[in-house]
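I'd like to ask some things about the structure below.
All protein chains but one are shown in place.
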Amino acid sequence: MNSFDFGYKKGFASDNWSGVSPEVMKVLAEVNRGHHPAYGENDPMLGLAKQRFREVFGEDCEVFFVYNGTGANVLSVQQLLRSWEAVVTPHSAHLNEDEGGAPEKFTGGKLLTVHCEDGKIRPEQIRPFLSSFGFQHHVQARMISISQATEMGTLYQLAEIKALADFAHANNMFLHMDGARIANAAVALGCTFGEMTTGCGVDVLSFGGTKNGLMFGEAVVFLDEKLAEGFEYSRKQGMQLASKMRFIIAQFLAYFENDLWKRNAENSNRMARMLGRLLPETEGISLSRPVEANGVFAIMPEALIPKLQQEYFFHIWNESKNEVRLMCSFDTTEEDVRGLVDAAKRLVG
Amino acid sequence: MNSFDFGYKKGFASDNWSGVSPEVMKVLAEVNRGHHPAYGENDPMLGLAKQRFREVFGEDCEVFFVYNGTGANVLSVQQLLRSWEAVVTPHSAHLNEDEGGAPEKFTGGKLLTVHCEDGKIRPEQIRPFLSSFGFQHHVQARMISISQATEMGTLYQLAEIKALADFAHANNMFLHMDGARIANAAVALGCTFGEMTTGCGVDVLSFGGTKNGLMFGEAVVFLDEKLAEGFEYSRKQGMQLASKMRFIIAQFLAYFENDLWKRNAENSNRMARMLGRLLPETEGISLSRPVEANGVFAIMPEALIPKLQQEYFFHIWNESKNEVRLMCSFDTTEEDVRGLVDAAKRLVG
Amino acid sequence: MNSFDFGYKKGFASDNWSGVSPEVMKVLAEVNRGHHPAYGENDPMLGLAKQRFREVFGEDCEVFFVYNGTGANVLSVQQLLRSWEAVVTPHSAHLNEDEGGAPEKFTGGKLLTVHCEDGKIRPEQIRPFLSSFGFQHHVQARMISISQATEMGTLYQLAEIKALADFAHANNMFLHMDGARIANAAVALGCTFGEMTTGCGVDVLSFGGTKNGLMFGEAVVFLDEKLAEGFEYSRKQGMQLASKMRFIIAQFLAYFENDLWKRNAENSNRMARMLGRLLPETEGISLSRPVEANGVFAIMPEALIPKLQQEYFFHIWNESKNEVRLMCSFDTTEEDVRGLVDAAKRLVG
Partner (left out) sequence: MNSFDFGYKKGFASDNWSGVSPEVMKVLAEVNRGHHPAYGENDPMLGLAKQRFREVFGEDCEVFFVYNGTGANVLSVQQLLRSWEAVVTPHSAHLNEDEGGAPEKFTGGKLLTVHCEDGKIRPEQIRPFLSSFGFQHHVQARMISISQATEMGTLYQLAEIKALADFAHANNMFLHMDGARIANAAVALGCTFGEMTTGCGVDVLSFGGTKNGLMFGEAVVFLDEKLAEGFEYSRKQGMQLASKMRFIIAQFLAYFENDLWKRNAENSNRMARMLGRLLPETEGISLSRPVEANGVFAIMPEALIPKLQQEYFFHIWNESKNEVRLMCSFDTTEEDVRGLVDAAKRLVG
């Protein structure tokens, strides 16, 4: 069937422009045998996956599979907050800027946002919202949501996560982590998923893999299973219950098998570091943010941007500053990085 | 990796207990090359898929891909109705009984249900709701939603669909079709998808394939593209926008290629007819509904049911009547059918 | 100002077509002095009202004032249920038929309705919904809602309420009472509000007065204050927080003063009994339901109805049966009743 031979050129637009890890495709084919209970109900494969997650996140966790990161984020909020309770989050959070209003629509709640230059929120930025506690005219802050890695390519150190969790719990709030790129963070910080979440006091995690080699599917992980009561109904009502659940479960099994997540994330982080090192060699290009995970942010000559995008597509991050974002993926190669760098050098002249 | 060798035995529980057609798996692997724009944005593959849908449903249609049938159904309602407008539907509709309250939660609207013994609603059952038009205390009926095939395994004839569409349009209402099993219906009626929808006046269709050999993904098809304005925002807000969209698109391309949908549905329908013919040979077993698509409903001796379920799993439909539901799938074989029938004969004694 | 001299003729359309008890108007004028804290916050008058409610409903109750019955009903559901939990209620319930879809819109939840010929639901009609417990595709029944008196003019006996409460609690459900006409019920049954609610195990009550001589305002009474946690935020988010709260509080103080509620309800019930006795004297008129509170339902000759409506307006209840509804109010007089009866006799010929 030649019609499906698309084979677009690789670029640096986003880590979800890449395809699926071969190891994942292999497992998808393997589990395509016989019948499985729909929705994962009483499917031993689901039990196996839950066991894997408990090995990773601790015995007290409970995990549910959903379709995507928007679903995982929104349903995390829906589960733990009432509609008059609010989430405090950086203005740049995906939850606030890039979910198309899904949190407000589905949970009926409000997001309280704080401008964070580096994409990271600090306890002192949350404190002002506490003065609304008990005032019936204001929404009541009940959750802090952070992205790890952030949308700015930055990372929270473990101590910073722990400080946010402690602040949250001291004030009757929950800490949610949007882990769309948690693998990149874990690899960069040299820690385990458990250390970064359960170990720091995170309450609920959107555990993503699509940006790191999976096809679709995301896991909502409650680090304390007592918080998970009734979530299965909310998932269904949230249109996030997959019927052929085995094909999500299988991907996560493959993801943990032989540390596939780690190998993939190590590659994308390494490529980002390489790109961050080589790109500023070109005159007029400088990094605008530190390279901490798999994203590279750079200032480029305005005239260069459209020309370079023709060869390797990427997104403009901040038009007024000619700042661009270059994301590396599990399938980015040294050749891709050198190709981009060489093109920049060639085109800038 | 032996751990993923599950290979559960086939049964008759539901057509979403089966796996994925080999043809679909093949295309999923084929499109797993290089980078594709995320979300299908400007992906030529999306353009190709849209063209296929226009060939099937007519030049005026517009199609959007979502994750599942719940998403397709709920977002169809959200798109065309305001929250004080209501959907009239059979009480047995998946939309009413099996979406976990998703329509009410996401659209804020009400379902007005009618008890329909055979799962099919008629215009005269909708007429009483018209008396609420203009009365500000009542929700205003604005959409009729039908399932084709129905949850009872029955079919609307084309003339019946047309009558419902005419009734709807004469009363300022829309006609929605939940086509989770539309392929089984088209095959059974010997008509095209276009004849059954566009040709009859359907306004919006949830076009499913997961119950007929796809892995995941559903298409919302507006038969008149003017009804589709803004739907992309609603899909995002509805948590139904897939990032690696190519893997949904590819499945639908494969589904139409060489009439895969037809071959799959023909098999499941044929197996259902065979089952419907052979099953009543066993003493104490009789069909409770006509076999029109791929579902077989039968009354069985109460004691037989749990024993037979041990060998080939299936669901009880109506406990008080010992009525069971047996669904055939694209991968059901004559051997499976005979195996069930033989087991019933053996176990009934 | 002659322009405001409307003075429409009294009729039997509904008990909310009447005006306000003089005693209530007097208190509204009395409290119109000086400044009061807005929203009732720290207003000693609110403390006084709460004390009155505790005297009536018991020391454990907590009360909140809202604008109307729709608000009280919807916010009661919102407070106690999550959106995937459902309310079981008679199909004829105001909550289902006459709130314009407000419960679905605001709570995101589903109503599970049962056809109840006399407007009263029984435990055995609720039992079938229990089979959905634990099934993630179905909403989970969590509340029973009853109207006392019902929309059919009938009453639950105390033992019936208690049986519903016991059934609810045995199945992890709440019992809500829509008390838009609770005063009529209490007078008819010869019991106190406390006996009918707290004493029977009701969990939350919409305590109405507008249909019995108040101008506006309704009370949400949680019979156990532990259920009320956070309700003030929900009320605000539900657009039901009045700024000049003193004018709602004052009405309820007046309502309890010298048993105004009782005198008003006794009159309307008495007028209904009188009407129920005299109306069937006319040839062709017969009662279609027992007269238990302040509503009279009757079958009339089809030709008589529009003529009689010209003289005393009332609503047709069931057109197909020529059944009409005649509501008596706190200001209905014997002269009004005789006037209607005489007109019927005169016009029927």
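Observations
Order of writing sets the chain letters: A, B and C. Residues in each chain are counted from 1.
Assume a contact is a pair of C-beta atoms (placed from the backbone, for glycine too) under 8 Å apart; a residue touches a chain by one contact, two chains touch by 3 or more.
Note that the structure is predicted; figures quoted are calculated from it, not measured.
The chain omitted from view is touched by exactly one of C:N184, C:T210 or C:S268, namely C:T210. Think of the hidden chain as still there; on chain C it touches residues 1, 3-11, 13-14, 16-20, 25-38, 44-45, 48, 67-71, 74, 99-102, 105-106, 210-211, 215-216, 233, 236-244, 246-247, 250, 253-254, 257, 329. Listed by residue number, the positions of chain B touching the unshown chain are 39, 41, 78, 82-85, 108, 136-137, 139-140, 230, 232-237, 241.
In the full complex, the hidden chain is touched by chain A at residues 83-84, 86, 97-101, 104-106, 108-110, 136-139.
Going forward, only the chains that are shown with their structure count from here on.
The pairing of chain A with chain C is characterised as same-residue: of all residue numbers used at this interface, over half are used by both copies. Per-chain Cα centroids separate chain A from chain B by 32 Å.
The geometric centre of chain B is 42 Å away from that of chain C, both derived from CA atoms.
Mean C-alpha positions place chain A and chain C at a centre distance of 50 Å. Within chain A, residues 233, 236-237, 241 each touch two or more of the remaining chains.
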